[in-house]
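Missing here is one protein chain; the remaining ones are kept as they sit in the complex.
Chain nomenclature is as follows: A, B and C, assigned in order of appearance, with residue numbering initiated at 1 for each chain independently.
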Amino acid sequence: MRSNIAKTASTARGELSFLWAHDHMGIISKIKEKYMSRQPLAGYKLGFCLHITKETAVLLMAAKDLGARITACSANPLSTQDDVAAFLSNQGISIYAWQGQNEKEFNECLRKVISSDPQILTDDGAELHVRANSLRRKGIIGGTEETTTGITRLRALQIKKGLIYPVVGVNDAPTKYLFDNRFGTGQSTLDGLMRATGILVAGKRVVVCGYGWVGKGVATRARGMGGIVTITEIDPIKALEACMDGYDVKRLADVADSGDIFITCTGQTNVIRKEHIVKMKPGVILANTGHFDVEIDVKYLYEQDTNPLPVRENVDAFYIQDRKIYLVCKGRVINLVSGEGHPPEVMSLSFANQIFSILFIAKYHDKLRNRLYKVPNHVNNTVARYCIEAMKIKLDSLTRIQKAYKNSV
Amino acid sequence: MRSNIAKTASTARGELSFLWAHDHMGIISKIKEKYMSRQPLAGYKLGFCLHITKETAVLLMAAKDLGARITACSANPLSTQDDVAAFLSNQGISIYAWQGQNEKEFNECLRKVISSDPQILTDDGAELHVRANSLRRKGIIGGTEETTTGITRLRALQIKKGLIYPVVGVNDAPTKYLFDNRFGTGQSTLDGLMRATGILVAGKRVVVCGYGWVGKGVATRARGMGGIVTITEIDPIKALEACMDGYDVKRLADVADSGDIFITCTGQTNVIRKEHIVKMKPGVILANTGHFDVEIDVKYLYEQDTNPLPVRENVDAFYIQDRKIYLVCKGRVINLVSGEGHPPEVMSLSFANQIFSILFIAKYHDKLRNRLYKVPNHVNNTVARYCIEAMKIKLDSLTRIQKAYKNSV
Amino acid sequence: MRSNIAKTASTARGELSFLWAHDHMGIISKIKEKYMSRQPLAGYKLGFCLHITKETAVLLMAAKDLGARITACSANPLSTQDDVAAFLSNQGISIYAWQGQNEKEFNECLRKVISSDPQILTDDGAELHVRANSLRRKGIIGGTEETTTGITRLRALQIKKGLIYPVVGVNDAPTKYLFDNRFGTGQSTLDGLMRATGILVAGKRVVVCGYGWVGKGVATRARGMGGIVTITEIDPIKALEACMDGYDVKRLADVADSGDIFITCTGQTNVIRKEHIVKMKPGVILANTGHFDVEIDVKYLYEQDTNPLPVRENVDAFYIQDRKIYLVCKGRVINLVSGEGHPPEVMSLSFANQIFSILFIAKYHDKLRNRLYKVPNHVNNTVARYCIEAMKIKLDSLTRIQKAYKNSV
Partner (left out) sequence: MRSNIAKTASTARGELSFLWAHDHMGIISKIKEKYMSRQPLAGYKLGFCLHITKETAVLLMAAKDLGARITACSANPLSTQDDVAAFLSNQGISIYAWQGQNEKEFNECLRKVISSDPQILTDDGAELHVRANSLRRKGIIGGTEETTTGITRLRALQIKKGLIYPVVGVNDAPTKYLFDNRFGTGQSTLDGLMRATGILVAGKRVVVCGYGWVGKGVATRARGMGGIVTITEIDPIKALEACMDGYDVKRLADVADSGDIFITCTGQTNVIRKEHIVKMKPGVILANTGHFDVEIDVKYLYEQDTNPLPVRENVDAFYIQDRKIYLVCKGRVINLVSGEGHPPEVMSLSFANQIFSILFIAKYHDKLRNRLYKVPNHVNNTVARYCIEAMKIKLDSLTRIQKAYKNSV
């Protein structure tokens, strides 16, 4: 079925974005396909606070298709794609979000969602949960939370005053953390680097700081593009793993003078700093793919050259001691600023966990206690299974004899 | 030294582009550094017909720095970057090129270059050479040619009427063909694919049609991004090599129904056609990275759906038999249309061959005959050696004993 | 210092084996170096039940060098390397082990160790622990256990009758399980395959059954040798990971007719069975690298051909329906039967955990309860750190600011 696009141009563009994401989030289609006829969310009002992107549109439209009425706002004043918001609004979803809100507007939108009488709240950063809890808001039967930050806030809340409804923390599901950082950030970081710089990766000495999931992903993809990859680490177990994976492992100070490209993926602060920068080669490229823009000591760079040259859209050249130091995306997270963040396939794993968690709450809320829950194992397995099915991959299954063997061990 | 950018905004942007390319074309700097003081091109007037891009700017400025006076036009009516042209013009290079010329204008510009009394002509496609030869133009002591097409035309000319000056064919230098297609096109094709689609490559079944240098490069990078790569070939030796490199090799008809992404790199026509397309999965992505837009049967697609949906900037969705078929960049060369073509590092190898060939002509023209020459071996080795030096890589050298051993074998 | 080898030929050969292993187990040397002067095991009598191999010799000699008196027997009647036993005996370690013991002898040797009045028991399979516990043997202050099987038995014991001393289960330490299966079994399986068959892996379709740690390791190495790898799985999360790692994932039944080499790594029974074998190509190779020889239905093969042809030392050809099916190592664990099992570097991680666990018991036994303990985190980190140091790899360390940042999050 081909949608009838009349509407405004913006709505139309939003629909195109939605369609593209939809086509690459096969799990969500699968879920709709299996549950649509039962309308398991019929009669439910849901409140969402998420980044209003094409992928989120797929989640919201799926929830709507399963019967829910939906009100949504944005998890960040700057992250809304207006076209997508227009499309969603046109589809009958109450959207309180636009690009470039001020703080007052942002807060007002959050209030709108809470005052829409939602029964289940899906949140990114616990903005809704914190407000709903502090208001002791009635009628909410449960919630879900997308991020680590949100879970931390909820945990604090739980200890201090108790939660007023059960919340499922989606972030820790293996189908999220095993894929998200490694494959999502891994690809989009290299993608962002190539968009920002257009340089050849093959033959370049790429120094990846940190060998957690993100570092693993970035290192794999940098090598996959022909880079000569070195890892820096503080943790001996991760260092050992990097080494066994065939990477040179060194101290940052010891590769500062030979690296061509440095990418920080540590979650720490002040990783690349003066003592390293002064040793670097002319023309070195510095990029960060960690969440916060603190991993490269950008302040130091600006102290040395107050007026860097914007050589390309996302590249600034600092002249320091007669050498050019290139900073990509001002040290902010490269895969989002220069690329498009996580590809839809990666978001589909996360959002499938969201839908199933919402269904879980809808079904079991009266059996749950008012506390934080992990995504149940069976949900996580179902997400993986649906994903496998959406990718048309067929698995083996245990024979009767194998089941018996398994139980005998 | 930091350049003083007053000038117009366009000139300034052109200079930034030039600077960025310059910093990633270390061989050219190296050549300038070694030859500058001798001014080996002093007194020479050079004529160029090349795509006026940031990389070409680096070549022209280097020739200028070695003493030459320069006139240049564009090798294609659509390929000029106006900012770069403005910058070059501002630097005292006579530029006859702008984006979007009509045929008359294009020809007029070629004439301008030829009538500037050049002694050496550097060409891309033999546009200048054909004209200069048919005019039996006086005063030209030699030329160089960048492309296969140009060399083919020159060869025909040589057979029919003889050339009026010697021409060095740069295209066949190992430092060009060993790196250009494999590493340049390899990376920029994947880059172009990610820019156009934003999808996750990991876990996708990528079918690469053709396992020549381009196919090898694309396959390596597609695998490097986590793709599950299958190769199609018509040549048994290349097929065998693909297989030994660990790729599944199949007939296109046999993978048509399982591939997620198809990339043609064959140099042939009509590679992906009706018989394949009708078998394909909904949501399949078709892209071409061959020079001409004939590898995918785009005509068939438009016959089936006269009004495809432009889902993203470089992606059109055709609805054929209830399935969506996504065509990237309308079947035109993806790495140029959706990406930035060859990275500067790759162009620097090609252009280093150009400079050395120009110097070779300047020095030896009276000893050369009026025919096509290959890039001399020593030039090719020098290019490689300068590149290695620019990358700060150190090589071993033969000991006295080893030299003797080598000669004894 | 070069050792003075007089002794018997066997002892000498044992010493050579020991020296070779010693040189590739740098962590153990590191531990000796740091602790030798303190003699932390002085006055302790240790009892060991391990496979008496060159790597175990390194462990026992290290324990001796740290001051212990040692009695040891073999964990398996068939696994003793007699040369190594001779060498250890010659070095003053009481060894009750030889190749090819019968059951009575094997049990007698276990008894000898227990009756040597050991204070700490290090075991592989809980043979010593079960006996010592059932005898309510006095004087034992603690123990360690190498294997999953042993830990399972100890857990059962703990539930039924309680343990009479604390036991550290070494098997679950990340420095063991993160490296052991993936890198140890990964390499030695391919090594075993090449020794057994001598065939070219490049271009072969290798089907790896199971994508746990072992499967991951085998797949990585098979691809590393140029194989075209397909994975079979029953678990959707592992299947998804395999797919994102760039492997084709299929049902065994669906690749049975195209695979050239099948390697089982599942821990399950009856994985490759009649329904698959009847579809296979002539000349197919079947190998197992799982612990037990139940993964390939060897019984079925012998029913079809009671007299297979021993084509090479570790390869038997079964003629079934006019096709040859090659079975490697009779379906027994290929990396041990045709190769040398885990390389010494891998064993050194495991045995470093053993030594530190023994030291932990020696130091803290009066503070421990009589139950199973995990390897303490600090021990595990120390093992990794020593390994990194032995490999001469340098790590970064947190700055003061970073420590503060870490605590603030």
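The rule is simple: contacts are C-beta pairs under 8 Å (C-beta built on N, C-alpha and C of every residue); 3 or more make two chains touch, one makes a residue touch a chain.
None of the values given here were measured: they were computed from a predicted structure.
Touching the chain that is not shown, out of C:I263, C:V315, C:V337 or C:V379: C:V315 (per the contact rule at the top). Only one of B:L252, B:I296, B:L359 or B:V375 touches the chain withheld from this view, namely B:L252.
Here one chain is not drawn; of B:D172, B:E241 or B:D305, the residue touching it is B:E241.
Take chain B: the residues that touch the chain left off the picture are 174-175, 178-179, 182-183, 232-237, 239-241, 243-244, 249-254, 268-271, 294, 380-381, 384-385, 387-388, 391, 393-399, 401-402, 405-406.
In the full complex, chain A touches the hidden chain at residues 202-203, 205, 223, 226-229, 240, 243-248.
In the full complex, chain C touches the hidden chain at residues 2, 16, 19-20, 23-24, 183-184, 186-187, 190-191, 194-195, 198-203, 220-221, 223-226, 281, 283, 309-312, 315, 317, 319, 324, 339-340, 343-346, 391-392.
Everything that follows uses one rule, which is that only the chains that are shown with their structure count from here on.
The touch graph of these protein chains is complete, with an edge between every pair of chains.
Relative to the centroid of every protein C-alpha atom shown, the closest chain centre, again from C-alpha atoms, is found for A.
Rounded to the nearest 5, the angle that brings the Cα atoms of chain B onto chain C is 180°. We define each chain's centre as the mean of its Cα atoms; on that basis chain A and chain C are separated by 39 Å. Mean C-alpha positions place chain B and chain C at a centre distance of 53 Å. Inter-chain spacing, taken between the CA centroids of chain A and chain B, is 37 Å. Residue positions 202-203, 223, 226 of chain B are each in touch with at least two other chains.
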